[in-house]
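Taking it in order: structure first as structure tokens, then the write-up.
Note that one protein chain is taken out, while the other chains of the complex remain in position.
Let's look at subunit A:
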Amino acid sequence: MSSISELYDVTWEEMRDKLRKWREENFRNSEQIVDVGEELINEHASKLGDDIWIIYEQVMIAALDCSRDDLAWSCLQELKRQFPDSHRVKRLAGMRLEALERYEDANKLYDSILQDDPTNTAARKRKISILRAQGKSSEAIRELNEYLEQFVGDQEAWHELSELYINEHDYAKAAFCLEELMMTNPHNHLYCEQYGEVKYTQGGLENLELARKYFAQALKLNNRNMRALFGLYMSASHVAASPKVSAKVKKDNVKYAAWAASQISRAYQMAGRGKKENKCSVKAVEEMLESMQITMS
């Protein structure tokens, strides 16, 4: 069994920098983190200096993802030895208990953190994740709402709440959460696109027009968002096919839909360039667009 450094021919500094990049950009490639991190910890611990503690934390969370309880336990022991009274380490211990499905013990641990420090957001969020893991989504929603009442600026929490509402099919409230996210991150095309999708799902003429606008905004922010392009096509054709619209609105929407369709075929043509199946895939796209035409019911 060869080590990572032999397989990929990288030095330990490169491995450490890779871990830092994954950490800063919030990647969740847990298996890779476990492989690289385990080797760093076992072989090069002395050379890492004080970096090693944050690597322990990163590797421990990845190990919990991969069910490597042995590795998680050893990382936790090292961290406990170095930082005996730390809330951050206690939270990691709680996460390990969650991974073992010992939810009662985990809850007790988080409660003790909160008693000590009522403003600790990490512990409160872990408690909500426990509720979600147990499938108690209505309670999770209620707790998350209370949490957000106090910490209105926590964007991660707003996103989580929007996901919970979408699962419960409560699209109006999910739209509210996504609006919060759009407000704080006006240049993030993904939130615009998700908002457009929720509005499209809600249905009704006004929502469809809103959806079309937000899909267009997402495309404006990022020209390559294919989902938004398809969304634009669908919402525009839907509005055009609706019986209640005026002639001008219908004409406009037909124009939008036609433009979107042309962009889609252009994209597929570019994708198929140089490949032999090009003609077939382009034809397939045209047929797909035809079949997606909304007919008046």
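The criterion applied here is as follows: a residue touches a chain if its C-beta (ideal position, glycine included) is under 8 Å from a C-beta of that chain, and two chains touch if they have at least 3 such contacts; residues count from 1.
One rule holds for everything that comes next: contacts and distances are computed from a predicted model.
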Leaving aside the chains you can see, what is the UniProt protein name of the one that's missing? Options: "Small ribosomal subunit protein mS29", "NADH dehydrogenase [ubiquinone] 1 beta subcomplex subunit 9", "ER membrane protein complex subunit 3" or "non-specific serine/threonine protein kinase".
"ER membrane protein complex subunit 3"
Touch as defined at the start, partner being the missing chain; which of A:Y8, A:W73 or A:W259 qualifies?
A:W259
Quick one: which of A:R81, A:R224 or A:K248 touches the chain that's been left out?
A:R224
Selected residue (touches chain absent from view) among A:Y8, A:F83 or A:F151
A:F151
In subunit A, positions touching the absent partner:
118-119, 150-153, 176, 179, 182-184, 186, 210, 212-214, 216-217, 219-220, 223-224, 226, 229, 252, 256, 259, 263, 266-267, 270-271, 273
